[in-house]
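Heads up, one of the protein chains got dropped from this complex, but the rest are sitting where they should.
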Amino acid sequence: MNDVLLSIENLHVTYRTDEALVYAVNGVNLNIMRGETLGLVGETGAGKTTTALSVMRLLPDKIGKIEQGKIYLDGLDITAATEADMRAIRGNIVSMIFQDPMSSLNPVLRVGEQIAEVLRIHNDKLSKSEVDRRVDELMEMVGLPKERKVEYPHQFSGGMKQRVVIAIALACEPKLLLADEPTTALDVTIQAQVLAIIRELKEMLNTSMLLITHDLGIVAENCDRVAVMYAGEIVEMGTVEDIFEEKDHHPYTVGLFGSIPDLDKNIDRLTPIEGMMPDPTVLQAGCPFYDRCPQRMDICNTEKPAEVMKGTHMIKCHLFSNVEKAANVEKVGEV
Amino acid sequence: MTTKNVDKTGVGKPDSRDYTKKRSQLKLIMYRFSKNRLAVLGLCILCVLALCAIFADVIADYQTMAIKQNIMNKLQPPSAEHWLGTDQYGRDIFARIIHGARISLTMGIGTVLTSLTIGSIFGALAGYYGGKVDNIIMRIMDVFLAIPNMLMAVTIVGALGGGLVNLLIAMSISSIPRFSRVIRSSILSVRDMDYIEAARACGTKDSRIIYKHVLPNAIGPIIVNATLSLANTILSISGMSFIGLGIEKPMPEWGSMLSEGRAQMRYHPNLVIFPGIAIALAVLGLNLVGDGLRDALDPKLKN
Partner (left out) sequence: MSAPLIETRKLVKYFTTPRGALHAVDKVDLKIERGQVLGVVGESGCGKSTLGRTILRLTEPTGGDILYDGVSYLKYSEKEMNELRKKIQIIFQDPYSSLNPRMTIGQIIAEPIKVCKTITGKKAIDEKVLEMMDLVGLSRRWINAYPHELDGGRRQRVGIARALVLEPSFIVCDEPVSALDVSIQAQILNLMMDLQRDMGLTYMFITHDLSVVKHISNYIMVMYLGQCVESAAPEELFKNPLHPYTVALLNAIPRPNLSFRNRERKIIKGEVTNPINPKPGCRFASRCPRVSDKCLQQDPPLKEVGQNHMVACTLYE
């Protein structure tokens, strides 16, 4: 049985607005193995949410378009699937958790009802009592008392709402969970609770997860592998050890680490990355980080760097292009 | 002073937009408006009407054509001499419509300006201060809103007598509550913004906060409502005149033209069709402009 659950190959996604064409994702390649958590790190506008929405084929109608590339989920070709195929797998094989728990739940339906809905859509042969039993089970799994399933979303706090969202997402025991900054809107102590639940359930159900976040701390504590995204491209990818402990990195990754105040270090000044992300309506001929890179070379402006592999560690940068390219070409993720 | 933190954005990439020139918000709004074809159409219609109103005397002499009765010429169909024909008193219909534009527009604008000013004051006070002040003002407005517009206007005209001024008073009073509501809700949406607090943090007086910070941001809905209200007012004036309570005869007003022409409608529909078209065009033009303004003023640029 193939260990690769999700495979994204050369994905290009654009948004067509009235004013301009936005190049949101420009040639992304990534894999997720069964049971593993891949962290997708980057700032606003990097294209992380777009990538996740593409896997679910939930890009805004008529505006978002997968221009090129292929996405395979558990053998199924997502990019070529029909809408009916997609409806059958959304919530069932792949689920998504969004950032804002306040707007993720329908305010006029009881929470038990919302959990039951996804069960019924994908398991129409279940009897009412079986559905009820499963809803109770799920509520307890996420740490909510089952008596509260008759309450409405506004009666829950932010952290509890997010637990309901997790219950809905995991109700049909999907193989892949897409979590888009699931705890950014929550207080730090609640964040710890919610992440703990996600970790526990993931273990129990052997679910793979794509965890999108800008917080490197969350990545360190929850992910097996990490992909760093910038301006629609993945500039570095590897295991957590590769990213946190190896010494070679993409300059953007170095910049990210340098700009976060770390509780455990005593530094006088942060070293922010100067400048801003490039205009997404302009397709970059060379490396998109060129403007802000403290180590840029002339070639970086004209030619896109190749993906350089060093074992499980991929860096897309001209600085490393002479290092161990051909020798250790193992596709990332296959051990 | 420290220059360590200069934001070096755009290094290596030229940004051709020049922000050093003063660009007014007004020009931006006008630009956005001009991109909306229907709105521009509406504006053209209004311009034509406005021109008619302003140059009415030049186009057709008031006394001889619009007022003076000439029974010999009565009920003529459209011809070279009388473009839209004549009515049952021999008066040139085209001339009456042109002068009617002047009357409708001036009355309409007068009414809207009056009710807008008075309504704004009440609405601004209610919205900004909230609490008891808000409650008292709004409950008074509710009383006025509960009385149907037409009925109130009829009552006031009945009490004060006819004439243009009384008509203006009557129409204004019925429009005040609507404006005060619009302004109040506009202000409520702006009042709790951080930039209002920032203004208070340096000791800005309430009056300055209202006119410098609150009103400019609340004015969008106000302008839109004013344009739409003008359309309504013109219709109301026509309605009032139709039932005989508005403009006194023999002044040419579209509504009263409709009313007078009713009896002749069967065989001389031009007496009724043309004033009707005039009313429809005026209202249509105003509605299109109102919609266009709403889109142009919308701060959708907040991205």
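Things to note:
Labels A and B are assigned to the chains in the order they are written; within every chain, residues are numbered from 1.
One rule holds for everything that comes next: a residue touches a chain if its C-beta (ideal position, glycine included) is under 8 Å from a C-beta of that chain, and two chains touch if they have at least 3 such contacts.
The shown structure was predicted, so the numbers you read here are calculated from the model rather than taken from an experiment.
Within the complete assembly, B:A199 is the residue of B:I45, B:A60 or B:A199 that touches the hidden chain. Checked against the hidden chain, the listed residues B:Q88, B:S185 or B:N217 yield one contact partner: B:N217.
By the touch definition given at the top, chain B reaches the unshown chain through residues 1-7, 9, 18-23, 25, 193-195, 197-205, 208, 212-213, 216-217, 299, 301-303.
Listed by residue number, the positions of chain A touching the unshown chain are 43-44, 157, 159-160, 187-193, 195-196, 214-222, 240-241, 244-245, 255-264, 267, 269-274, 276.
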